[in-house]
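For chain A:
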Amino acid sequence: MLKKIIIKSICIFSLLLVFTVNSWSQEPIKIGGLFAVTGPPSFLGEPERNTANMMVDQINKTGGIKGRKLKLVFYDTQGDATKAVQAATRLIKEDRVSAIIGPSTTGETMAVIPVVENAGIPLISCAAGIKITEPVKKWVFKTAQNDSLAVERIYDHLRKRNLHSVAILTVSDGFGASGREQLKLRARDSGITIVADEIYGPNDTDMTAQLVKIRGSKAQAIICWGTNPGPAKVARNAKQLGLSLPLYMSHGVSSKKFIELAGDAAEGITLPSGRVIVANVLAKSDPQKKSLLAFVNDYKNHYRVEGDHFGGHAWDAVMLLKSAIERGDGSPASIRNELENTRNFKGIGGIFNFTPQDHAGLTKDAFVLVTVKNREWMLVK
Partner candidate 1 sequence: MKRELMKFLVFAAAVLTAPLFLKGGYIVNVLVFVGIYTILAVALNLLLGLAGQISLGQAAFFGLGAYISGVLTATYAANPWVAMVIAVIAVGAIAFALGFPILKLKGHYLAMATLGMGIIVYIIFNETVDITGGPSGLSGIPNLSIGGIVFNTDMKNYYLVWSFVIVTILLSVNLSQSRIGRALRAIHDSEVAARILGVNVRLLKVQIFTVSGIFSALAGSLYAHTVQFISPASFGFNVSIELLTMVIIGGLGSIYGSFLGAAILTLLPELFRTFQDYDIVVYGTVLIVMTMFMPGGLVRGVPLLARSLLVRVKAGLSSEKSV
Partner candidate 2 sequence: MTKIFGGLTALQDVSFSISACDITGIIGPNGAGKTTLFNVVTGIYDPTSGKVYYDGKDITGFSPEKLARLGLVRTFQGIELFGQMTVLENVMVGLHTRSQSGIIASALKLPAHLREERRIRERAISWLEFAGIADLAGMKAANLPFGKGRLLEIARAMAVEPRIILLDEPAAGLNSRETSDLALLIMRIKDAGITVALVEHDMELVMGICSRIVVLNLGHKLAEGTPRQIQEDEQVITAYLGEG
């Protein structure tokens, strides 16, 4: 009996040991990627992973960085904080990466922060939550625009149109919750009153109940905060109900996909967005135009679909790392310091200026307002 037990235990623990086999090679610079390629936030993780892969390939084809190749080691986090922590630990301890890109969502990023802070590995998150970089954490940066910037853009526009009472309709996930918090936080300073505060679930099939309630309020405009497909259903339901209020959305749906899903109901909807979706119509003088066109065309050639601004977050992260490695010696500490010294970096999400006080690096100019006209995204002048 004892023998059997011992044999069993040995089997189990040798199984565990298999996972500890390390691969040591100093040559390439290793970068870790944490992307939610499957699971609910896969709409973020997939373009991010694709973009990161594409960029690393490109950099290696053109001779790497200072003669050293980049190697991207990426793990799927499935949008799950627990898996993100495990994967981050694996990247640091087993793959010995010099920096990490991702994770895709704010929740996962918050979970991973203690891990990277303890290990001293720079992390560039692709998530938008303001909590990630406020307060500033030594090793944590991010490329996605803060929600607050998008909120300010919308509120500015509302004020310009002399609309002061709004209804907000946010999705009950991390993205919507963060947007809702910012919408409420910035309302008073912007002279906006929120007269209805409604929520919908990410898998809801019908939002007419919320919209009817909003119709019964004194709202002059509706702001809907969510990612596909919810806002498309909101747009359709609004059209179904014959709601005539101006409808604003978040940058979460600034993609061709939204127009495809919402169809005619998308017409006239306004939202703040990174410049990716309007790259073609930007003025020649726009400082970001070169980066944007490069990203959009490369992505389309590689993956036959339009690149979106989620992929752009990874583009920015890889390029920020590249330039930080070029300027320093490529060690984690040097990467971190050089990242913090980034000035006037013309990326996809905007023009980045990191400082010791600001690890998000963007201003509200990172967003432009766009609207749907004839099933195309147009700039709002």
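Throughout what follows, contacts are C-beta pairs under 8 Å (C-beta built on N, C-alpha and C of every residue); 3 or more make two chains touch, one makes a residue touch a chain; residues count from 1.
Per the selection procedure, all candidates are chains of the complex that A comes from, given by their letters.
Computed from a prediction, not measured in an experiment: that's the story for all the values here.
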{"item": "Candidate from 1 or 2 that touches chain A, complex-wide", "value": "1"}
{"item": "Touching residues (chain side chain A, partner candidate 1) in the complex", "value": "1-2, 4-6, 9, 12-13, 15-17, 19-20, 22, 37-38, 75-76, 79-83, 85-86, 89-90, 92-94, 106-107, 110-111, 113-114, 118, 129, 131, 172-174, 176-178, 181, 199"}
